[in-house]
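Inspection log for the structure reproduced underneath, given as structure tokens.
With one protein chain removed, the remaining protein chains of the complex are shown where they sit.
Our next item is chain A:
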Amino acid sequence: MNLRLRKPAIALLTSFVLIMLAACGSGNKAEPSASGSQPASETPSASQETAPEKVTLSIMVGGNNKFYETITKEYTKRNPHVTFDLQTVDGSQYDTLLRTRIATKNLPDIIGHNVSDMARRYNPADNFVDLSGEPWVARLVNPDILKIGGKIYNLPFAASGSALGIVYNKKIFADLNLSVPRTFEELLQVSETLKTNGITPFYLGNKDGWVAQIWGLTTFSEVVKDTDIMDKINANQLKHADVPGFEEALGQIMQLFEKGYVNEDHLSVGFDGLGAAMNSGKAAMTVLGDFIEAGEQLGDYGIFATPGVDNPDLTVGTVTGWFISKNSKNIEEAKKFLDFWSQPDIIGIQYAEDPRFSAFKDVQVSFNPLMQGEYDEYISQGKVVRQYNDLIAVDTSELFRLYQDMFGKGKTPKQVLEAWDEKVAELAKAAELPGW
């Protein structure tokens, strides 16, 4: 073949290859969000007469509990035209991914997320479907904690969020005749007794930022309870460094380190190692929450509120649940799925694997002893306080790192608060919050 024929042939082949590559690349992306093609205005009677078009609902969750699969499979069994694209995202990447997908308007149909984060960062009115008129709303135990701007945008998994505080080994306490400390002095005394008896008082997992922040979080929540401190801080009228309660709270945990009440390798251990370490009985307490992974020995543990102040209430977090994206092409089907999820026999599957305080009036949950204790002593008596992270107007992940810096002796409590104030100012200005 002479060169004159070869030239256009090669040029043609090159462009052909390029087009193929481009098509293959974009083809994969188009799949999940566009495969459901029926219009949202389909009436129920119509769908029974004609064979319903195939729908794929894409769901994004963090964490990989089995009940997601179990429940979606059950729904497909009852509604064969619906299949699910379950996207499990690792917890540490979840926020980044969610933020990117919202910015690029490329959300899956259904997203699992928590209410306070959604309200603070992701503008639910613009991005998610208003679910205030759904049939299951009437059955909610605690609709108020879901309301963003007066409307409900998600189906909650629980009536209240995870409780955070000090998880303690009841057996060790009983053996040494110790009672639950309600003041910081009592906590120090309990720790001293444990130490002299050869038991590490605290086993902390500060390698994970979100565990390292729990002491600060629970004590701060008590400091701001029933005050207007958070309103002032969010409006740029007060700085964290000016609130003595905050510095005192951080000073308290540093005292625990100084007195040798904490495991030496606390910065090398994360959440994954905590359950096993506590089960081995070498430590009596850990700063964590009611989600400790203790397996069968869960009954050995109880939880009490962090005694930064005297007689504290238990800090509880925000609630997670399902949100439906406004850009979804399958909003009606997604709404049906949510209603399905709320049914007692279905949400019961979730509670069996991951017990929470039931979100719905007609669903009963049997608690493990840890949560039963939490319920009896705190929840049922209303002795709860909302967590600080839900009350501050900006994202707190930088604060976690500052705490770790403090534990690594890179900053004093005062410096942590000052650095945090700087960061809050930056984030608030970037988001153009009023007052900054």
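Some notes on this structure:
Assume a residue touches a chain if its C-beta (ideal position, glycine included) is under 8 Å from a C-beta of that chain, and two chains touch if they have at least 3 such contacts; residues count from 1.
Operating definition for what follows: contacts and distances are computed from a predicted model.
Candidate names were "ATP synthase subunit a", "Carbohydrate ABC transporter membrane protein 1 (CUT1 family)", "Propanoyl-CoA acyltransferase" or "cytochrome-c oxidase", and the UniProt protein name of the unshown chain is "Carbohydrate ABC transporter membrane protein 1 (CUT1 family)". For the options A:Glu74, A:Glu134 or A:Asp405, the residue in contact with the chain missing from this view is A:Asp405.
In the full complex, the hidden chain is touched by chain A at residues 7, 10-11, 14-15, 18, 95-96, 99, 103, 121, 206-207, 264-265, 267-268, 395, 397-398, 401-402, 404-411, 419, 422, 426-427, 430-432.
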